[in-house]
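Handing you this structure, nothing more for now.
Part of the complex only, each chain left as placed.
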Amino acid sequence: MVAYCYGQKRSTHRRNSLSLAAILVPGSDPRKLKSATQLDADCIVYDLEDSVPLARKGEARSMVFDALEVGASGNRRPEIAVRINAVHSGMAVDDLSIMLHSKYLQAMVIPKVNCASDVHFISRMIDSIAPADRQEHIRLIACIESAQGVMNLKEIATSDTRLSALLFAAEDYCADLGLIRTTHRREMLYARSALVTTACAYGLQSIDLASRDHSSVCMDYQDDEILRHECQEGREMGFTGKQAIHPRQIATIQEMFRPSEEDLIRAVKIVKGYVEHAQRGLGAFGLEGKVIDLPVVKWAERLIARARSAQMTIPNVSSSSSSSTGSSGGGGQQAEAAKTTESTTSRKT
Amino acid sequence: MVAYCYGQKRSTHRRNSLSLAAILVPGSDPRKLKSATQLDADCIVYDLEDSVPLARKGEARSMVFDALEVGASGNRRPEIAVRINAVHSGMAVDDLSIMLHSKYLQAMVIPKVNCASDVHFISRMIDSIAPADRQEHIRLIACIESAQGVMNLKEIATSDTRLSALLFAAEDYCADLGLIRTTHRREMLYARSALVTTACAYGLQSIDLASRDHSSVCMDYQDDEILRHECQEGREMGFTGKQAIHPRQIATIQEMFRPSEEDLIRAVKIVKGYVEHAQRGLGAFGLEGKVIDLPVVKWAERLIARARSAQMTIPNVSSSSSSSTGSSGGGGQQAEAAKTTESTTSRKT
C-alpha cells in the first residue's frame, strides 16, 4: 500500500463549491424541475435514479438535460448536479451519454459507489464525452451506501482528482447491512465516522444522511427540532453538509452548518498572518500567544471556504500577529486546551 | 491491495445454514452431549476448547466424535458444529485429525482467529483429511476475539471460500484489550461494527456476542428482558445471529432475529419480480412505485434465506410488478425515505 500522506494536490475550484445543503429534485417531474432553480440550496441535484420510475427514465433524461441547458453559466450558485443511475444498473451509460454533453453540468452524484473502479468509470466517461472546456469543472460526489463502500472508503476517496465529496446514504446502507435504523443512530456511527474521517484525511467534503421522512407533508415545529438535532450531531462529527429531502429543510441545514462569526474572524486572521509570514520565508508563526502551524492554516482555509459558500461576508481584519507572538507564552498546563479549534459554546447542547 | 468489489462467488449451500442462535455444548459432558440434539437451536457447537479441562481433551475428542457419528445425515437441522482449540494452542492438529474423519461434521468453529493464515491452516487440513464427499460441505466460522483479529478483519473475511460466518467473542476480546465490559457495551461498539460491516461486505453471516452470565441458574423475567434488549441491539447493528450460552436463551434469540412477516412478503415479491424481468433481459425493475435494483434483490434473497433457516413458511405472493411500475412516480422528496429497508415499526424501542 502506498503511504498516502503529504503533498496531495487538489484543484482549488472545488473549494468554492462546498455543499452545506444538497437537495434532490426528481428528474421526471417538470414542475419541480422548473421551480428547482428558485431553491436556496447550495447544491441542487436533478435525479435520474430512485425518484424516477423505470418506464420514465428516457423522458427524465431529456427533461433534466433541458433543465441543465437553461443555465447561463457553468459556475452557477446554487450549483447544479445530476444523480445518475448506479454504475452497475445497466442505465448509467445512457445517463452519461446525454448528461455529459451539457455545457453547464457542474457536478455528478454517483450512487452506490462500492469501490474505486466505480469512480474511475465515471471519470473516464467524462474524459471521453464531456466538452473539452467542461472536463476540468465537473466534480464528483460519491454516495456510500453499502458495507463494501465502507470497507473501500480509502480506495474510493483517493480514486480520482475529480472526486470532491463523499455522501452517506442512510436508507440504502441500512438495507445493505440488514440493519434497523433507529432514532439514536448508534447503528450508523461506525460508518458515518469512517466516512467523515476518510473525507477529511483526503481533502474531501462529507455530506451527512437525510433526515427521515416526516409523517405530515408540512414540516411542523417538532420536525424542525429533530432536524436541528441531527444537524448538530452531524456538525459535531465533522460533516461539512447534509442532504435535504424537503425545501423547508434547507434554511435550517444552512444555518446549522454555517461557520460561526467568531470562528470566521479567527480563520481570517490566521490566513492573513500565514501569508505575511510565508512571504518572509517563515513556516509557523504566533497569533494571540499560540503557535500557528500548517494544519491550523488548512483548518482556517477550509472554514473560510465554507463561509464563502454560505454567502457570509468575509470580515476584513488584520492578523496582528507580530505584536502577540513573543509575549506571555501562557502556562503549559493550558497549552493543550489553548489549541485552535472551533469555538463551540454557542451550539453546545 | 486487490480491489475486492464485484463478482464474489460463494457456494449457495451456506445460505441455507444461517445461524440465528448458536449454542455451545461442553465436549467432556456426556449427559449434555446426549441431550444436545434435542435443542431447538440453529447451530449446536460441540466444544473442545474452553469448556474442556486440559486433562480431558483426549476423552472429549472421543465423545464429540461419537456424538457426531450418531447423525443420520450430513445436512441436519439443527446444524452440528465443533469448536476446536485455537490454531496456535498446540492442540488443534489433534482435534482436527479426529474430527475431520466424521461423515456428518457440518461446520467448524475456529477460536481466536488473528489473521488469514489461521483460516488457511484449517482449510488445508480439511483438504487433506476430510472424506472427499464432505470437503465441500464443511463451513467455517471464525471467532474474532483479539485486537489483531479486528485489525485483520478484511483479510480474514476474504481468506477462504469455506468461511461462512464471523463470530464476536466478547470475553476474550475484552481480555485481549484489557478493556472493561460494561452494560452499555460502548467499549465494544467499534469492534462489533467493524465485524458486521466486514461480514456483510463479503457475504458472510455475523454472530453477535453471548449475553453475560446470569447470577441465578434459572433465567427469570429480568434476565430475559436484558437478553431481548441485547438481541434488539444486535439486530439494529446488522448481526444475523447470536450466541446462546443457556438453552433457555434460544427461543428468545430466534424470535428476535427472525425476519418479520411484512419484510418476508416484500422480499418474496422482489425476488419473483427479479426472476421474471431477468428472463426478459432486464436488470432493474419497478415494484410498488420503487425501482428495484441488484442490491435490493440481494437483500431480499438474504432475508428469505434467513426466514427459511428460521423454519418460517415462505408465502406464495405474486410480484405484481408491471402494473405498478410506470404509474405515479412519487414525489422526489419522499425518494430517499421510500427505499427498501426492513420495516422497523414493530421492534422499535
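By written order: A and B. Residues from 1 in each chain.
Throughout what follows, a residue touches a chain if its C-beta (ideal position, glycine included) is under 8 Å from a C-beta of that chain, and two chains touch if they have at least 3 such contacts.
All values reported here derive from a predicted model rather than from experimental measurement.
Visitor: For this file, in which 2 copies are placed, how many copies does the full complex count?
Guide: When the whole complex is considered, it contains 3 copies.
Criterion: only the chains that are shown with their structure count from here on.
Visitor: Counting in whole Å, what is the centre-to-centre distance of chain A and chain B, each centre being its mean C-alpha position?
Guide: Centre separation, chain A to chain B: 36 Å.
Visitor: Please output the residues of chain A touching chain B within their complex, sorted ascending.
Guide: 1, 24-26, 28-29, 32, 47, 49-56, 85-86, 88-91, 112, 114-118, 145-148, 150-152, 155, 169, 171-172, 174-182, 186-187, 189-191, 210, 212-213, 243, 245-247
Visitor: Write out the stretch or stretches of chain B touching chain A in their complex.
Guide: 1, 3-6, 154, 189-190, 193-194, 196-201, 235-238, 240, 283-286, 289-291, 293-296, 299, 302-303, 325-342, 344, 347-349
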